[in-house]
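Note that this complex is displayed minus one protein chain, with the remaining chains in position.
Note that the chains take the letters A and B in the order they are written out, and that residue 1 is the start of every chain.
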């Protein structure tokens, strides 16, 4: 067994000790096995997810379903005969789009009753005109996640990774802006947790230690 | 045309490229054309708003309506015969006050269906007894903003501006407190975005660059 699996922020004793004191906040065992995994571009989110999913496969021969929220929305809308292709999605009225988002959320939550599911998405998406909300109230409450994960990295490391990506502008490499973005993502995750009762977990993806970050996600998935 | 109009955090190519990937988060084109503009005292919010409104007038000969939420509340309450003057407002029962807030929000949202509207307000108002909530759930969901703007400035610049204002106490010039206040305002804006789906935009009002900040707000208004 890989030694990183033993790495814990608090050791198991600490956790057990904490439980009697805070038992009334403890999320229940039943319900959805759904983890929302978020992280800003350049934190290495995809690698962390892939590695954690591999760990579950190797250790328990179980397949974690990794879903994209947009794909789930398109499936709902096309089944209802509302759209033929993705381009048409954007032309739907706001109300219809929100209904589809709710239905997609509920459909994913349904899947998570019989399998471990990761929704790979964003809390806040940076655009030239502000941050888009990745987990609005009607989406996060439909999903009923057990945990919202924030994959984070050091702002300067994120800037460095982005600078190696030729499709990214230099503007996206401002360390101060990256710091603010990560800070606001934390607030968004906490807002989502407040609305649903989901735990919020920050997973640090330290340079060269993706296995440790994946082990944290593995732990959250298997809990 | 002023060169500041060309200034963008991400260039247009970046934005276009981002759209297909995140199309399902994109706010729809229809609905309210309402932007909530917030900022703590000393960031220069009023100047940014005035300059942006002038830009819209000059470039498109269009008048942006700038509204104060308190005034809208008073209008609703006095029309209903509940109050004769503003002082009476504060003596209304909490439930009545909340109903008036909702009605004021809906009335502003209605106006924003046929005109560009700015609601000039606060996310969190600092008092000697804590932060008052400027955008509680029932207000922000009634307003249905397309964007919540946070006008920000460097904490030391805010402290300096406040020190020039003889009506302000020295306590209000603590740079650490200003930093915490701005940080909490970001969390409040993100909570508002989560409840409504509104985008959240941080606009930096850098020293001597109010035109650039106003150009950002102009862009958000015209989107």
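Keep this in mind: a contact is a pair of C-beta atoms (placed from the backbone, for glycine too) under 8 Å apart; a residue touches a chain by one contact, two chains touch by 3 or more.
Quick caveat: nothing in here was measured; it's all calculated off a predicted structure.
K.L.:
Touching the hidden chain in the complete assembly: which of B:61, B:94 or B:114 does that?
P.N.:
B:94
K.L.:
For the chain left out of this view, which of B:36, B:67, B:109 or B:195 touches it?
P.N.:
B:195
K.L.:
Can you list where subunit A touches the absent chain?
P.N.:
Counting only subunit A, the missing chain is touched by 8-12, 14-15, 17-18, 22-28, 30-31, 147, 149, 183, 186-187, 190-191, 193-202, 219-220, 223.
K.L.:
For the chain that got dropped from the picture, name the residues of subunit B it touches.
P.N.:
Here the touching residues of subunit B are 69-70, 73-74, 86, 89-90, 92-94, 97-98, 101, 122, 124-137, 140, 167-169, 171-172, 177, 180, 183-184, 187-188, 190-192, 195.
Everything below uses one rule, namely that only the chains that are shown with their structure count from here on.
K.L.:
Suppose each chain is reduced to the average of its Cα coordinates; what separation in Å results between subunit A and subunit B?
P.N.:
Result: the chain centres lie 29 Å from each other.
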